[in-house]
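Reading through the structure tokens given below for one structure.
Right after this comes chain A.
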Amino acid sequence: MKKKLIIRTSLIVLLIILGIILFVIGKQHKVLLDNRDLTIDGVTYTAEAAYEIWVDGEKVGRTALNPGRRNVAYVVGPSHEIELREVKNGKPTGDSIVKKFRLSVKQSEVIINIPALAAGSDSFLYEAD
Partner candidate 1 sequence: MNERLKGIIENIGLPRLLIASFLLLLFIIAPFVGVRVDTSINDVIARFAMNGILVLSLFPMIKSGCGLNFGLQLGVIAGLLGAVISLEMKVTGFAGFVLAIIISIVFAIIFGYLYGLLLNKVKGEEMVVATYVGFSAVSFMSIMWLLLPFKNPDMIWAYGGEGLRTTISTEGYWHHILNDFLSFQIGSHITIPTGALLFFALLCLIVWAFFRTKAGTAMEAVGSNPDYARSCGIDVDRVRIQSVIFSTIIAALGILVYQQSFGFIQLYNAPLMMAFPAIAAILLGGASVTKVKMWNVLLGALLFQGILTMTPSVINNLIKSDMSETIRIIISNGMIVYALTRRMKVRS
Partner candidate 2 sequence: MKDKFLLRMENVSKDFYGNTVLKNVNLNVKPGEIVGLVGENGAGKSTLMKIIFGSSEIYETGGYNGKIIFAGEEVNFRSSFDALQAGIGMVHQEFVLIPGYSATENILLNTEPTRPNILAEVFDERVNTLDWPEMKKRAKEAIGLLEVDLDPDMLVKEMPVGHRQFTEIAREINRESTKLLIMDEPTAVLTESEADVVLKVIKKIASMGIAVIFISHRLKEILTVCDYIVVLRDGEIQKELRPAETNEREIAEYMVGKDLGEKSGVNREKREFNETILKIENLWVDMPGEQVNGISLEVKKGEILGIGGLTGQGKLGIANGIMGLYPAEGRVIFKGEELPLNNTREILNRGLAFVSEDRRGIGLLLDQPLNWNIAFTAMQVKGEYLKNYLGGLIKWRDDEAISQLAREYIERLNIKCFSERQYARELSGGNQQKVCLAKAFALNPEVLFVSEPTRGIDIGAKKLVLDTLRLYNREYGTTIIITSSELEELRTISDRIAIINEGKIAGILPPTADRVEFGLLMLGKMETGEGVLNE
């Protein structure tokens, strides 16, 4: 009898854990990609270059993201990879930056600032208001 109780309780706990896992890996995040000027902690990053942006291996938007523009990507799950490929006059320059980032389940909508990312700042990602 007691054994059954233990098995049942642990099964329920297991299911709850499964639920949490599903929550984390199935969570969809809206990622706004800003190629705009940004000032963080007194440092200003200015948008100068256009980039082709790849999130988790998929290209966002059909064309490159010009300075001053914004695009949107939807990602699912906690950890992701973003790649910027610089474009000049419609041609890739070959320069590319790859960056990994993590999102918590609370972050439904985040903004990634491209100039900050390109400049190597760690605070390129922040929550949208």
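Selection rule, in plain terms: all candidates are chains of the complex that A comes from, given by their letters.
Worth pointing out:
In this text, contacts are C-beta pairs under 8 Å (C-beta built on N, C-alpha and C of every residue); 3 or more make two chains touch, one makes a residue touch a chain; residues count from 1.
Given the structure is predicted, the values throughout are model-derived calculations rather than measurements.
Only one of 1 or 2 makes contact with chain A in this complex, and that is candidate 2. Residues of chain A touching candidate 2 in their complex: 3-4, 7-8, 11.
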